[in-house]
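Removed from the display is one protein chain of the complex; every other protein chain stays in position.
So that you can tell them apart, the chains are marked A, B and C in the order they are listed, and the count of residues begins at 1 in each.
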Amino acid sequence: MSKRMSLSEAIARYVPTGASIVMGTALESLIPFAAGHEIIRQHRRDLTLIGPISDILFDQLIGAGCVQKIVAAWVGNVSAGLGHNYRRACEQGIPQPLTVWDHSNFTIALALLAGGLGVPYMPTYTLLGSDLPKTNPSFKYAASPFGGEKTLLVPALKPDVAILHVQRSDKEGNAHAWGNLGISEEAALASERVIIVAEEIVPREVILSDPNRVLAPSFKVCAVVHAPGGAHPSPVQGYYNRDHEFYHEYHRATRTAEGNVQWLEHWVIGVKDRAEYLQKLGKEHWQALQLREHRYAAPVDYGY
Amino acid sequence: MSKRMSLSEAIARYVPTGASIVMGTALESLIPFAAGHEIIRQHRRDLTLIGPISDILFDQLIGAGCVQKIVAAWVGNVSAGLGHNYRRACEQGIPQPLTVWDHSNFTIALALLAGGLGVPYMPTYTLLGSDLPKTNPSFKYAASPFGGEKTLLVPALKPDVAILHVQRSDKEGNAHAWGNLGISEEAALASERVIIVAEEIVPREVILSDPNRVLAPSFKVCAVVHAPGGAHPSPVQGYYNRDHEFYHEYHRATRTAEGNVQWLEHWVIGVKDRAEYLQKLGKEHWQALQLREHRYAAPVDYGY
Amino acid sequence: MATRLEYTPAELMVAAAAREIHNGEIVFTGMRLPLLAFALAKNLHAPRAIGLFECGLVRDTPAPEFLYTMGDPPNITNALWATRMINLMGLLQQGRVDLGFIGGAEVDRFGNLNTSYLGDPKMPTTKLPGSGGAADIASLSKRLVVIMAHEKRRLVERVSYITSPGFGEGEGWRARVGLPRGGPSAVITTLGILGFDATTGEAVLRSYHPGQTVDSVRAATGWDLRIAPDVCETPPPTARELEIIRRYDPAGFWTR
Partner (left out) sequence: MATRLEYTPAELMVAAAAREIHNGEIVFTGMRLPLLAFALAKNLHAPRAIGLFECGLVRDTPAPEFLYTMGDPPNITNALWATRMINLMGLLQQGRVDLGFIGGAEVDRFGNLNTSYLGDPKMPTTKLPGSGGAADIASLSKRLVVIMAHEKRRLVERVSYITSPGFGEGEGWRARVGLPRGGPSAVITTLGILGFDATTGEAVLRSYHPGQTVDSVRAATGWDLRIAPDVCETPPPTARELEIIRRYDPAGFWTR
């Protein structure tokens, strides 16, 4: 059964106002920027964004007024510094106040692992002595019933939807992703639904030829979107590289609220879709980010 | 730094009497029979065997008098029925009494996951109402500090050594495994050390060309053994098929304690190593188990 | 009148098991006969069913060849996902699995199964292989179907050891012990099919296989087996069902 649809249709159907969304789960790579921009264009509001670090995608959604709550370990701009929109929202309530539930990378991973395993919580020793639990009311402290040692209990997170950018998928949502994956598997298994955004749509046989590389079960996938370049400016291993300068330009452009409005108008609101975005980026600019060399994985034989 | 050594050297160094060993972690495939047979030849005693189901390997070690304790979900002969040695040990103390700590497949996986994550335990809803906790003193019951619902707490398992049969490894223990993997990753991460037994030893570049397919970090690997056919009679995807008849012959031959002694003498004690074992099996017999066709995974590009 | 088809008890059980699979359901498939039942259902009334195999596989097509075990190499061919077992157990615990199949050595009036110990666990008269994934499937799937031989010594009033929980002691028991859902919906035996009373959780004879009677089944049962008001003869396997079963088990390894 084909789940192919346009990005706008996928967001319209499966990302309502008020939804909780886990994105950016591979950390600095495979960030679903195209999906995030479509969410902004469709004026979603009161979203809860869940993720480990978010390399400017969360900052953009916050700056566009889509976000009510952040459940994450880090929000900013990895190679350029702070996220200006995140700061304005937290410090001045611009464009609107933000609720932040602090996590570390480990606790956000544990929370999603617990969600995927269907357990109520995971115990851990991390963050003992940290103040993060003071700004995350979901955590509890407890002594281990075994050794009696102190532990932090991290409750399960079950996002409404995981949006995952991958290298390739078939039309039913059987997908391959490789390179840095971070907490993508935990996110897919913990979420009620998964939206797959793929660089390429390939025949079923391509995916089934290597079932160990499949990210998550396709029966959890609700939409499969073909969006080449959809992760720009983040990198996609084997497809294109990171556009470092774009992150710096974003950092400079969004220093003021007015600058942010202009940036959003130019790169998001005033753009129909990812194809138009790439046109705006410019052929040469995009070409410069393409692969300089191929590096193929050694063959693997599933024969019998 | 090369960790290559013979199987006898690896067992002599890293599997002392009294050790706890996790094996057979891929379930019916990739079972490290060659390693198990070497353990029998070296007369190890008082071992604790840890695993999910064990398709006759545990039964063989029990019948050889190597085992003091079983921590597993199932011990028998998947396609032929019960494990006669397991029965004799539990029912009559022949060749010696056995301590059994019962698990389900899920709880053994959770126990090893907890070990690998470095947490004291994992909560779960499985086995509530089952009598397994009556025959596994390590479990505890507790109400979840979140919803108050009843949970079973499964404490972490940290075996002394994991013995993993894989398709290919380099000499430092960077290894690729594919097909059914069951709880192999959890076992490798939970164990103090890992012994890799590989069908092929390949150059480092082959493994590093596909880092997503690597099973576990090589810094945990203490020995890399080249033992082609080392998983027979279990299957190795892409290398050879399951020798179903061998399991049935084992079932028939070990029906009596005397028959078991003869079986061990013929296939284990009286055999120097895996090469001699395969000779004994016979060229034709072994040929008949080889691949009938190759099925290669679709290419994956790690370039940039 | 059509000439009567020849079939084995195992073939009838596979056909009956396959009928328990509804189209589109996610099924945790145990070893042996359920492997054939999944293949049969996929070929007939449940083309969209999905099979989970605890070795770590997800399939939406039957394996291309006969399987002695779920870990046989042909079961990986065209699998949708080959992953860590714990991911599938996690989906089971989340409540994503509609139906689970397991076998049993001993079952009781409330559908509790024993595959661990006959007699005192400290020195059992018979040591059975244990749970494997059965106790997990019985604990966490929405519906459970058991497949086993029907003998008086196997269908007992009360199992001495509960490996895989059914309805325990009856009404409300699963909720009391903390199980989130589920319980047995059918026990398919060599003589008939037991269902379970929705309220009391007690087994009731739903149907007796051709050649059996209500009395012959009751006589082979270790307690005073209740009978469903609409008890009937189990529909025998159709020619189409037999043709498919025999395609997946050509040598009759599991079904002869």
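In the analysis below, a contact is a pair of C-beta atoms (placed from the backbone, for glycine too) under 8 Å apart; a residue touches a chain by one contact, two chains touch by 3 or more.
On a predicted model such as this, the values are computed, not experimentally measured, just so you know.
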With touch defined as in the header, list the contact partners of the absent chain among those displayed. A, B
Per the definition of touch given earlier, which of B:Ile21, B:Ala89 or B:Leu117 contacts the omitted chain? B:Leu117
Candidates A:Glu38, A:Asp102 or A:Glu172 - the one touching the absent chain: A:Asp102
Just name the one of A:Glu38, A:Asp55, A:Asp170 or A:Asp210 that touches the chain not displayed here. A:Asp55
Touch with the missing chain holds, among A:Lys3, A:Lys171, A:Arg242 or A:Arg274, for A:Arg242
Sole residue of A:Val119, A:Ala162, A:Leu181 or A:Leu208 that reaches the chain not shown, by the stated touch rule: A:Leu181
Just the residue numbers, please: which parts of chain A touch the chain that's not shown? 26-29, 52-53, 55, 72-76, 78-79, 82-83, 86-87, 90-91, 100, 102-107, 109-110, 113, 124-132, 134-135, 149-151, 178-186, 234-235, 237, 241-242, 244, 295
On chain B, the omitted chain is touched by residues 1, 116-119, 174, 185, 189, 208, 211-212, 214, 216-219, 302-304
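We adopt the following convention: only the chains that are shown with their structure count from here on.
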Relative to chain B, largest Cα-centroid distance belongs to chain A
Comparing each chain's Cα average against the average over all protein Cα atoms, the nearest is chain B
Counting in whole Å, what is the centre-to-centre distance of chain A and chain C, each centre being its mean C-alpha position? 41
How far is the middle of chain A from the middle of chain B, if each middle is the mean of its Cα atoms, in Å? 37
On chain C, where are the residues touching two or more other chains? 57, 72-73, 76-77, 82-83, 86, 89, 92-93, 140
Chain A touches at least 2 other chains through residues 117-119, 212, 302-304
